[in-house]
Structures are given as C-alpha cells and as structure tokens.
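Removed: one protein chain of the complex. Kept in place: all other protein chains.
Chain lettering (A, B and C) follows the sequence in which the chains are written, and residue indices restart at 1 in each chain.
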Amino acid sequence: MKKLINDPNDVVAEALLGIEAAHPDLQVDHHNKIIYRSDTPKRGKVGIISGGGSGHEPLHGGFVGLGMLDAACAGEVFTSPVPDQMLAATKLVDGGAGVLHVVKNYTGDVMNFEMSAELASAETGARVLSVVTDDDVAVQDSTWTAGRRGVGVTVLLEKIAGAAAEQGRDLDQVAQIARTVNANGRSMGVALTSCTVPAAGKPTFDLGEDEMELGVGIHGEPGRQRLPLAPAKEIASLLVEPILTDLPFSSGDAVIAFVNGLGGTPLIELYVMYNEVNKILAGRGVRVARSLVGSYITSLDMAGSSITLLKVDDELLSLWDAPVRTPALRWGI
Amino acid sequence: MKKLINDPNDVVAEALLGIEAAHPDLQVDHHNKIIYRSDTPKRGKVGIISGGGSGHEPLHGGFVGLGMLDAACAGEVFTSPVPDQMLAATKLVDGGAGVLHVVKNYTGDVMNFEMSAELASAETGARVLSVVTDDDVAVQDSTWTAGRRGVGVTVLLEKIAGAAAEQGRDLDQVAQIARTVNANGRSMGVALTSCTVPAAGKPTFDLGEDEMELGVGIHGEPGRQRLPLAPAKEIASLLVEPILTDLPFSSGDAVIAFVNGLGGTPLIELYVMYNEVNKILAGRGVRVARSLVGSYITSLDMAGSSITLLKVDDELLSLWDAPVRTPALRWGI
Amino acid sequence: MDENVTTAVLEEWVRTFATLIEQNRDYLTELDAAIGDADHGSNMDRGMKAAVAALDDAALTTAGALFTKVGMTLVSTVGGASGPLFGTFFLRMGASFGDSDTASPRDFAAALRAGLGGVVARGKAEPGDKTMYDALAPAVDALDLALEAQSQLATGLKAARDAAATGRDATTPMLARKGRASYLGERSVGHQDPGATTVALLLEAATESSF
Partner (left out) sequence: MDENVTTAVLEEWVRTFATLIEQNRDYLTELDAAIGDADHGSNMDRGMKAAVAALDDAALTTAGALFTKVGMTLVSTVGGASGPLFGTFFLRMGASFGDSDTASPRDFAAALRAGLGGVVARGKAEPGDKTMYDALAPAVDALDLALEAQSQLATGLKAARDAAATGRDATTPMLARKGRASYLGERSVGHQDPGATTVALLLEAATESSF
C-alpha cells in the first residue's frame, strides 16, 4: 500500500487537522469530526448538513461554506458517521429555520441519519427533513436491493440546495428542490483499478491488467460487469447510454454534465472523457448548459471516472450559478 | 497501462477538445494547440503566456483566464511546445504593452521559448520578456547541470504575475514581480509510483512496493535518493527541510504553503501531508499566510506530492488575493 | 424457571459477547469482505470494546440501564449498518426492561423479542433477505417456545443458540436483498452473512454465561 499517511487509524483525524489548517474560514470540531462554517448558525437560514464515510474527498467537507453546506460529518474511511455526529451538526447549524440532512443511499448512512433526526427532534425540537440521493443507475432499483447508491448527484444537489437555503427559502422549499435534483440526476462509474482502504492495506478487489469494472460503487462495490479495458470513447458510451435511457433524457433537454475523477485519475484523462461525453450528448440533441470536470467525489486512490447528468430548468441553473465559496467549489465571490 | 484515453497519439488534441467544450469562456486554437482568453488581447494590458509539455494538467491551460494567463501552449506529453506555438500565442495576446513568457527551466522549454521570442521581436516588434522558473531544490544548481527544474512555483507565479498584469502594471514591473516570486520560492517532490507516458505504455521507472523516489521531477526525472517508503510525517520533513535551508526561510517569514498532488494521489492524503507541513512550519516560526492544497501541477498518473513554499510580503499577498477566474483557480469573481 | 436473572449475569453476557467478537474479529471482517466492505469485524469490535469500557466506568444496577448503555454506546461508536441495528437491538431490550428492578426469564425473552422488533423497525429486513434477522428471529422464537414448554432459561438459551447457528448457516444459499451485499445480486449466493454470524456469537455468549 503506497499512501502519504501515518498510522491508518489516524488518517481521518489528521486529514481534518489539515483541512482546518488550510482553510481558516472553516471550523472543525475534532471530537465530533464535524467541519462547519464559521458563521453558522445563520438566523432564519435553513441549515444543510451532510456526511458519510471518509475517503471521498472533497465530498463532503470540501463543500462546506457559503452557498453550499453548513456542516459535514466525517465517518471512518468508508463507514457512515454515527448519529451523535449528525445530531451535534444539526444543533450547530440550526438557525431556527430547520435543518436539511443530505444522505447518500447506503443502508448504514440512511439508518444513522435517521437516528440522528429522531434524536434531534426529541432533544431540540428542531425541524429536520432528509433527502436521500440514489442516482447510481448501475444498481437495479427494486424491492430486491437496498436501492440505488447515492453518488455524483450528491455534489450537484449540495450546491443547488445550498444556494436555495442561502437565498432564504424555507425548509420545505429547500427539501423540495433537493428532491427535484435527485429525481432528475443519474450517474454511473467505471473503475480501472481498485481502491485500497488504509486499514485493510490491500486492494479491495482484484482487477486484471486489461480489465475494468463497469458500474462500480464509490466504496469499491462491484459493478454491473467486468469488461476488457476499452478506449475512452467506448467507456463514455457504456456509462452515458444507461444514464440517458434511465431517466430518460431526451433531445432538447438541458443538463449539467459532470465528469468526475475517482481519486487516482489525472485531469487530462477527465478532459478526454468529457470530450467523448460531450460528443454523445450533442449527437442526442441534449444541450450541456453547464459542466463540471474534476475529482469531486472520490474513492480513495481508485483510478476511474463517473459521469453524472442532471436535467435542469432555469431555476436549477440559476441556483447552480449562484455564488459559492467552499474549498472545492467556488465562484461568484 | 490503464488510462481513460483513446489512441495515445490523440491524448493532447482530445483533451484540448474537452477543455474547449467544458469552458465556453475560453478559446482553443487547435492547430497551434493554444488555450486563450476570449477577451485577449486587452489593449494596454501586458499579455502573459506560458506553456510546456502536456501531462501536468491543470498546468498551464487550466490557469488561463482573468487575473492569470492570457494563453497557454500545449506541447506533446512531456515535450516542450515548438516556437511557432509560442509565437502565435504571443501575437494573440499582445495588446501593445508587451508580452511576458513564463518558462519552466528545462533545456527544451528554454530553447523553444527563446526562439519564439526571437521570432516575435523580428516578426511583430512586440516586446517580449521571459522569466524562467527554477525552484526544484532536489537538483543541484550548478554550472554542472542544466540548473534547477521549474515546478510548483510556476503555479504561484502565474497567479501573482497575472494579477499584476491585470492591474495594469507595465511589462518590466510584471517581469520583476515574476522574478521576485521565483527567487523567493522553493519546491521539492516525492513519487510513490512512476507515471506512465501514454505513448510509452509502461511506467517510466521501476519503484519497489516499499520504495519512494525523493526529489523526483514532474517528468519522472530521478530524484536525490531512493528511500524506503516512510510515514507522511517523515516524508514531509524530508521535503520541507531542504526547502527551508535552501532559501533560507527563517522564523518570522510569511509564506504561501502549497501542497500539490502529482496526479494519482487523492485529496485526503494531501490534507494529511498539509497537516505535517503546517506543524513543521509552526515549529520554525514560519507563518503560513495562505495555503493551496490540491493537484495543480501533475505528472500524469504519478502518485506522490510536492511541496512549495513561497516567501511573501504584503504586495505579493495582495496580488495572490486579487480576483482570478480560471478553470483551476478561482476566487473573488 | 421463575428465578430472576441478575444484572450481573446480564453484564457477564455482554462482556462474553465482546470477547467472542474480539476473537472472531478478523473472521467477521473476512465474511464481510466477500459480500460487503470488509469492516463488520472491526465495526463490532470497536463498538463492543467501547461498551465494555462504558460498563467498567459505570456501575449499572438494572437490566434496563445496562442494555440502554450498551445500545447507546454501539450507536455512538460503530456507524455503518451494524451500529444502528445492534444499537437499536440493545436499546429496545433496555426499554423493554424499563426501570424494573427484577428480570424474570420471561422478561428476558420479551426483551429479546423487543430487540428483534427494533432491528426490523430500523432495517426493514424480511425473512430470507440474508441479514442478521435470519439468525435472530429463529433464536427469539426458540427461546419463547422453550419457556412456554416450561424449560429453564439456560436450556432455552441453548435452544436459541442452536436456532441462531442454524439460521446463520441458512443465510449462505440466500440471495441478499438488504444492505451492501444486495448490490452483488446473484453473486451474494454461497456466502455466509456476517451480521447473522455475529448474532450466533451473541447467543453463544449467552450459553457461556451463568444464566
């Protein structure tokens, strides 16, 4: 295992120290492993928190700041945080207008957030709503599974819901916008290599030198198929087609196109992928209104990429364009 | 070789297509492989161009935009661009106030930029000044080598000189500021794995499962020493100490601390590194005035990190803080 | 079968469970590596170590307080799916005992069933979903049956242990429909569920304690 770390058990705590030192405008509660805005709670503003296992940086801590999250809870690597963390974060960001929990759809995350919401309403009376993202089309969404996993849409949702909250909309409105984003977004990813969990010390799965895992999850969950490594053009099509059919997206739709790196893939490859995605969309008459290219929801050191398409109208677009000031996304301010 | 690419020969051209599609506010001259600002040339503003081999993204194309570069020339992977490209870029950005060339110190880059400057003054009469970055303390700077390599300082210099040009300073002033930045910045890097050049198809160098290359260059040039893999704390010290002694930096100095990822290293590890760097600097009384943590000057898919420290005064800091709007660095606008 | 269970014995059970988890930590993680994310052993071990530490710190005199403490500690330290599931299990056991000073065997069986109810309420697992439920539900049934048949609590717990072990083994051919293993679809078949394995250890711990 080749990583720039000390003891595998200290990775999360030390990364939080690094984030705190690098971003003086954010606060860190090390006991509860919470990254939060210095100016939270803002009276009358809906608070938005998220969280999840660590190893997906910049998600979620890198999205804390004006126009996005008020706080993020960091779990152990690939392990959902515990309700105490979300409860503490909820209290921290509650400015009287209620709190939205943004939860990626994994059994553990959903249950821990659920418990924290129960505790919050019992302990504080704060109104808490939750929105669960489940955009990964690689997983069959049926009563026979835990449902789709929450992946790339989470990033776009945190930005858009964050803007709505910043503009003063109320909790129901912010939650409604968040649900709209989740309903209109779809993702799928591919791994060229496995990630290596620090505590495990070896790759989570074995992948041959000429293989790729199509439909992989951000914790190294198995995908739809193991296939021979293919050119970017083919990979883009293997990812985009299932996304397009699932919603479905149709000619004339405007989208935010998001090409994400999984942690071990450099930007030059993401731009090569973006070019392929863009060509496919152009061929279908889908209009790319905005784009995002970079590593925003990662799986430790996994080489690979995921693609997210979000169907947008003018309202979602204007929320996307609204100012944001976080370590990982910043514009307009 | 596991990469999201098509034909290795098309990587640069296709990445440029991706950049063009993803950033509608930039223009791309595909024939000359130049990324440039839509609003260039700006009458009376010093133009700033840079360029170099590809494979270091976001450097340089990701730094084109308001407050930073006017244009960037993309060479083949790890191969300096040719003078025609820099000449075309120089003409493109010349608003009558002259043009600054930002050149990383590699024999090929220096000579190609030199030729372009000769051609530019012959063909257009444009006044061209060059500043060569050579901040890599891993290389002995002597008459016996090609001199230090230009690495991380290039990013900081492009931002600071870009701000000076945007504020309307003249060519000599901008060049002077750029030279000050180079003179006050030092860097060193470590590789945990080799990069793989697409056309080569195999790793540039072999590194054992328990080894690291200390002082590596961004093209996979050999470093000072091959050492057993060490904890982040030790690695940080092996990188920071030579930097601190070289300038030297001393107690009371204010610096911009830049922890850079080399392409295959995820953000969580960079924050762990940043924490260690920050502790060392605090121990020396060096004050971190600003920080930058992320993958900004990469070496394809190499796992590893480089550290850059730039000694700053109030003027450099205010130029650093000035608004910038590029794909990779953005704030204040 | 009317002798009351002392809080000391209940605490012995919890501590024995913690020991078994520690001993089986890597085994549980290996099971989770095959169909999950290779953390079930370390999750449970982290949680049970914290629970034992909490018991070391506090002298709890009622069954209700004991299980509430264990449940809260698990919820606060485990995370993932097993934190809320095993946490809720113990919390509901604690709530079932309430602040009563005495705990009869029937109270114990009722608490166990309440714990099972908590797991279902939290995780919505159904029989055959290949989860901890598939070991826990048969165990709870077996204990009830034994007590109805006037067996001693210790005897009933042996029956429950055997039922849990059988339930655990029965998860192997099942296709996972809940939790992380469900992403594997057909590929989850042929692997024993880690959570069900932990439940079998919980009942084994009971038979090794002085009930």
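Simple rule for what comes next: a residue touches a chain if its C-beta (ideal position, glycine included) is under 8 Å from a C-beta of that chain, and two chains touch if they have at least 3 such contacts.
Only a predicted model underlies this, so the values are computations on that prediction, with no experimental measurement involved.
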Key: Touching partners, among the displayed chains, of the absent chain   = B
Note = Sole touch to the unshown chain from B:Gly98, B:Gly220, B:Pro242 or B:Gly261: residue B:Gly220
Note = Per the whole complex, from B:Thr204, B:Asn260, B:Asn275 or B:Ser306 the residue touching the absent chain is B:Thr204
Among B:Val46, B:Val82, B:Leu156 or B:Ala236, the residue in touch with the chain that has been omitted = B:Val82
Query = Which parts of subunit B are in contact with the chain that was left out?
reply = 53, 75-76, 78-84, 106-108, 111-112, 114-115, 139-140, 143-146, 149, 197, 199-200, 204, 217, 219-222
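The rule we apply is simple: only the chains that are shown with their structure count from here on.
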Note = Chain-centre distance (mean CA atoms) for subunit A and subunit B, in whole Å, is 29
Ask   = Distance from the CA centroid of subunit A to that of subunit C, rounded to the nearest Å?
value = 33
